[in-house]
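Of the protein chains in this complex, all but one are displayed in their positions.
By letter and in written order, the chains are A, B and C; residue numbering begins at 1 in each of them.
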Amino acid sequence: MSDLLASDLITPDAGEPPLLGLASVSILKVAPLARFSFRARTASLKKAGTAFGVPLPVKPLTSETTAKRAALWMGPDEWTLLAPEEDLQAVITGIGSKLGNEPHALVDVSDRSEAVIVTGEKAAWLLNTGIFVDLSQETFPVGTVTRTLFHKAPVMIWRIGPDAFVVEAWGSFMDYVAGLLVQCAQELEAA
Amino acid sequence: MSQPFRTEKGGRIDRAEELTFTFDGEELHGHAGDTLASALLANGVHLVGRSFKYHRPRGILTAGSEEPNALVGVYRKDDQTPNLRATQVELYDGLKAISQNRFPSLGFDVGAVNDLLSPLFPAGFYYKTFMWPKSFWDRVYEPIIRAAAGLGKPPKNPDHDSYGNLYAHCDVLIAGSGPSGLAAALAAAETGAKVILCDEQAEFGGSLLSESSATIDGKDPAVWVAEAIARLGAMDNVTLLPRTTAFGYFAHNFVALAERVTEHLADPDPRLPRERLWQVRAKEVVIAAGAIERPMVFPENDRPGILLADAGRTYLNRYGVKVGHKVLVATACDSAWQAAFDLADHGVEVVGIIDLRESPPESLVAIAAARGIRVEAGCVITSTLGRKRIKAALLGRLMTSGQVASGGQIECDALLMSGGWTPTVSLFSQSRGKVVWDAEAGAFVPGKSVQKERSTGAANGLYGLQASLADGYAAGEGAARAATGKSATITHSRTSGGEAGSGGTLGALPHDRNASRVKAFVDYQNDVTAKDVKLAVREGMQSIEHIKRYTTTGMATDQGRLSNMNALQIASGALDKPLTDVGLTTFRQPFTPTTFGLFAGVSRGDFFDPVRKTPSHDWVVAKGGLFEDVGQWKRAWYFPENGEDMHAAVERECRTVRKSVGLFDASTLGKIEVVGPDAAEFLERMYTNPWKKLAPGRCRYGLLLNDAGFITDDGVIGRLADDRFHVTTTTGGAPSVFATMEDYLQTEWPDLDVWITSTTDQYAVAAVQGPKAREVIAPFIEGIDLSAEALPHMSVREATFCGVPCRLFRISFTGELGFEINVSRRHGKMMWDTLAGEIAKHDGVAYGTEAMHVLRAEKGYIIIGQDTDGTVTPQDAGMTWAIGKKKFDFVGKRGLERPDLKAENRKQLVGLLTKDPKIKLEEGAQVTTLENPATGTPAEGHVTSSYFSPALDRSIALAIVKNGHALEGKALYVPMPEGSIPVEVTGTVFYDKEGARLDV
Amino acid sequence: MKRYSFLELAKNAFSAHQNWGRQWRSPEPKAEYDVVIVGAGGHGLATAYYLAREHGIRNVAVIEKGWLGGGNTGRNTTIVRSNYLWEESAALYNHAIGLWQNLSQELNYNVMYSARGVMMLAHTIHDVQVAQRHIHANRLAGVQNEWLSPEQAKDYCPPLNISKNIRYPVLGAALQRVGGTARHDAVAWGYARGADALGVDIIQNCAVTGIRRSQDGSVEGVETAKGFIKAGKVGVVTAGHTSVVMEMAGVRLPLESFPLQALVSEPIKPAFPCVVMSNTIHAYISQSDKGELVIGAGTDQYVSYSQTGGIHISNHTIDAICELFPHFRRMRMLRNWGGIVDTTPDRSPILSKTPVPGLYVNCGWGTGGFKATPGSGHVFAHTIARDEPHPINAPFTIDRFRTGRLIDEAAAAAVAH
Partner (left out) sequence: MLLIYCPYCEIERAETEFRCGGEAHIARPSDPEKTTDDDWVEFLYMRSNTKGIAAERWRHIHGCGRFFNAVRDTVSDEFLKIYKTGEAKPDLEALAREAGK
């Protein structure tokens, strides 16, 4: 997946078999990550970005990535920060010391969510079986990230390639989300 | 095989592929490309059903989705789907269809006696009778009426087919692929706009597929269609959806489409959905739904063999089927003449064209003459003969006086009729646009657009091939430009022939018979006749809605697409009001009946609603534990061992917790991390309790009210640092508490420097409760001192569990020494397995929610939603202690000051002990002061929680009782059907009142 | 008024039904009435009927913007029941049940009240607790309601899926046998015919545009599309439009009007013997005499007077129906429509005098007003005639929201259908 965004960060979980592996679409579990919910006022963003290692995007629904970091816009004062699992403490310390007493909230939500990568020419089609967001490349280009609903479950989707999406859901919703993705893909196997 | 009414050649069927099917058990044959209706007609079968009320024999009337008569049941996998329109059912090999609403058979139906008794059953007859004797309505009359009503029989078995869903966005959605729809698609697609073209039929092309008298660009229209579809199909920006009905037009240009994916296949792949719901958000919509032909309302216009003229032409040209060998055509407009000519050209004997008009166009008369067809102008049909198939029609000649003179009889085996055309304005009407009367078209046509939509072609009251194409191109271009700002020029095709005709009629036709005795049907399916409409008006029904509801006209499965205009005209005459003043009923979604499964989609079985599981789930399953549904969560309920019943299991679990130790999964509790310099201030404003002085490392029970002053949630809140709190909520209340906090934070106190983050799913939580709790967790906890001195009750620490970071709370919901360990969800299973192994060594148990409820009730801890119900204040619950007296404000503070929340005689939470310790009260049972209260005596309150307490070896209960706090020690009663149960009012704490067991 | 009966029907058959009279007149309004009722829905017409019949006040006009019975009366799913939790509610709805039982005979109009039983399903332990609380409270109040095991529930309603393996299995049900359905249009028409025969003028297609008040603040009459109509007493019974009409008199109410959708299937032969409701998974269903499955959905989330709603509401209702009755999955929706329901914060109605002398209001029935029609009209007529509430509607004041004495059926987890 070298042509994809955040390639070093979002990697399939080697210990888990693929949830789905069709010619037109596959679903892979994402390996554990350090995830943070970061909240702050505008004045603190620059410092926070510097401390984290990637600027926090201010344009709605966009993301900023480097090899080891991703900052995803979630709301006007809310970002999801992603880092390798082993950097968990470093990020907490880094942002904490840089921002000092400036009001902000950094909460470890590494295990709140689980993620899958949905890739293949039918990836957008498959997401659209349950997500009411226009996923055409003009309106949802690579790098776009948003929270939305997949059928009855809240999810976050992040386009990391023309035909590749990260789909995140809270841990207790992942059976539902992954299960339905697999089920909805079934018809692709039919003649 | 013999298909006696099949033409020699022509049509779009595949004559090489013969298909076998059955209708009411009789084996018949058709071809690929047939509908069930066309195949039945090819076999000479017209009688296909019985009418709703009079059980009259009925035949196929139309060739489209508006078909009112030919409703059949179709079998698949030994079950049948009722009420399918034979005109829409595509034929496949082995198809099994049955007729409906008849007993014992279609040919002989005992219900037909209703037709003889029909003088007793005028519109609304049931409102006037069946009232005596009173008890007979639902026991005698109603069952008879219900059995007689209804159409098909419901399916017998659960439906195992799947239904798909797709959300889609497009620039231009085009509904309908006749000449104007196709032209619109071509024009819009050429601009590069994203286009979805859908059509309810199996093939695109609409009327072009049966057009015999015109050419486009010099080609047969069907060829032009094929080329256009090929061109569209090759474009990336176009999605073509045949067999797809645009059935609902909702707010903000949201259109729902129903795609039939497998219904036409003999042996569909089970992985394919039967149907698919397309939920489309279109920037612009082009409605190209065409127009449908109107029946003529003359006496006995419902015999099998009577069809709409255009249907006759469609069966001939598209399906290669002759509707009869001797066909009579009755019309009030030009278009039906072409049907007569086409039939004649296929060698069918056309026994006459009966035109209502005094002088039909000379050109048509000349063509008829050339084919030797008898033409009767200024004539109507006054009656038809034949029971299960038309045999003849009686003619009437219109006199200048307005009277009708008998005009003889014509033998025929089929009659084609046309009262003119009605634009299909259903979708436009659903888009909330108002139709306007177009006198020239003699029809209601779409008025001003309310949403981003335009109607084109016949749906807009515009006829004629060239005009329809031109209008379609303009609509497509206009829609694309409006949606994308882009335009393109495309070459418009040129047509020859297919000019618009004229003529048409509305309402009941004159005849020479007793109008009050004959049946001239307006709404075929619901058996509504012209005289029914007149009766409704006579009885004072003046609004068209009243007429519709009183007679049921327009309430059939076509929603009145066939009948409305005729009914309106008849009502207009009866009311002596212009048609436009009578009013119109509203078309509602769905456009055609739409499968429930399509709406339900994937929401079934385990996917009906997300099943949220905790990390201990599999362990519980393996142990044979049972689950309880709490919101979307599955929570372990109790763990029966060795065939224990619930009572025994719960008793054992409770005793073990109090004696040694128990392990409980508390992961489902809501968790919210409140962070920021104003975190304490924020909690101070949200909860009733004071928070500012709570030291880091300590916890406090928090009580949450709404601004009305009633308790809505509670939970333990731990302070991790000056600016960081770990808040817990009830399981069911988690989402609403979080939403409420966001609401106050964002809209009332945006100045506060604090943020909240849900961490419910971040942590798995194990509660270890019981005298041995400390021993159980000690081996795994590192980094902190677990002693009572270092870690007193209501403390929180960050530590590690087996090397994994954890938040350790020393709290108790059992009254015993207790800890709740929060680790990352990922490590939840490890933690659970570790602790489960450890408690076993200490004679401990895992316990479920039921034992948890008993243990907390013994201690008088309340459960929000069980001991409170949204009408309980902190004072009522005996929790005045939880209110920070010195606080300036908190959510609910002002609400509590309202007169009735401070009034005497409020219901208050108390304990109840039955006089007989063995009797356990029923939860929900009422509490009274009298042993045997008279019916209607208001209760003093009710039992909210009731259990057998193993610790006390007796039953205990909590109750909400009027003035309860003042009644301690008093006797009350809980009246039950078997007799009253005496109880004594007590405090709410039953066990370890001093709390000694907590402080160890 | 010519009485309706089978004999009369047979007699008229001989004259080909040419001699039936009008069921009600279409009079022009008089200059003055003793009482003007605004809104000719079931509740308004019933009020007029009982004013004339029980209180001798016959100089009454019912003024209707559209056609009588055309609002929520003609748009609801026709469920009748009275097994409400609080004594106040149970008394009100049970009063209605008493009247339903004789209504066809009383009005000489077959309103098809069919006591086929209303079954309310419990899917969770919490549901069971709530249902049991209702049953015990109802028993004490003299309201019939009983508990059924899943098997008993299936006996009563054979299509019900009581498998333990569905997402929210049925744990039992509360059954009110005297509950059922009635024919909504017939209720409006029967009351209209009855009121008309007693001298009440029903004036359709006449919008009320203002409420005129005298110097002392009391009501003088109403401005209408057909001019001013004088009346010392005005009763407003306009459901979803109550806020709009009451604003004409400067009275603010704790109401919000939401879209509520309902739908029917194509007609089928008898397949469903009773009424089934599930508050937990949000669905209710019965089968009409015509054979249609009549299904109620939930409200949309925003205030709207559009009488339409979103498809996601239907989706969530139908998926619940298909879970409970999986062989209806292949059935098809014939028609979907919307009403405007006026809801109060405690989901109980307001049947009350107002701060304006001579002005009375009957509103806030939310999704469940149809069942109360006869009882509501009966006690509201009493309130208007005597200028004081009937004991049954005395608790249903506007002031309860200020003092906090709510009648909170919603809080008690009983959704008021």
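The rule is short, and it goes like this: a contact is a pair of C-beta atoms (placed from the backbone, for glycine too) under 8 Å apart; a residue touches a chain by one contact, two chains touch by 3 or more.
Predicted model, so just to flag it, every value in this text is computed and none were measured.
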{"item": "Interface partners of the hidden chain - shown chains only, full complex considered", "value": "A, B, C"}
{"item": "Contact partner of the left-out chain, one of B:358, B:411, B:618 or B:742", "value": "B:742"}
{"item": "Sole residue of A:20, A:34, A:54 or A:74 that reaches the chain not shown, by the stated touch rule", "value": "A:74"}
{"item": "Touch criterion as defined above, residue of C:66, C:169, C:254 or C:273 at the omitted chain", "value": "C:254"}
{"item": "Touching the absent chain when the full complex is considered, from B:387, B:841, B:894 or B:993", "value": "B:894"}
{"item": "Residue numbers in chain A that touch the chain omitted from display", "value": "60-61, 74-76, 78, 132-133, 146-149, 154"}
{"item": "In chain B, positions touching the absent partner", "value": "250-254, 279, 281, 432, 450, 707-708, 739, 742-743, 746-748, 750, 888-889, 893-895, 897-899"}
{"item": "Residue ranges of chain C at the interface with the undisplayed chain", "value": "241, 243-244, 252-257, 301-306, 308, 310-312, 342, 345, 401-403"}
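Definition applied: only the chains that are shown with their structure count from here on.
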{"item": "Where chain A and chain C are represented by their mean Cα positions, the distance between them in whole Å", "value": "49"}
{"item": "CA centroid of chain B to CA centroid of chain C, Å", "value": "22"}
{"item": "Contacts with 2+ other chains: residues of chain B", "value": "279, 601, 603, 606, 609, 611"}
{"item": "Complex contact set, residues of chain C against chain B", "value": "4-6, 8-10, 12-14, 16-18, 20-26, 66-70, 74, 87, 101-102, 104-105, 108-110, 112-116, 123-126, 129-137, 139-142, 161, 166-168, 180, 183, 185-186, 189-190, 204, 265-271, 281, 287, 289-291, 306, 308, 310-311, 314-316, 318-323, 326-337, 345, 400, 402-406, 408, 410-413"}
{"item": "Residues of chain B touching chain A in the complex", "value": "162, 164-169, 194, 269, 271-273, 279, 281, 601-603, 606-607, 609-614, 632-633, 673, 675-678, 753-755, 757-763, 824-827"}
{"item": "Chain B partner contacts - residues on chain A that touch it in the complex", "value": "32, 37, 39, 41, 77-78, 101, 103-113, 125, 128-134, 136, 139, 151-153, 170-173, 175-176, 179-180, 183-184, 186-187, 189-191"}
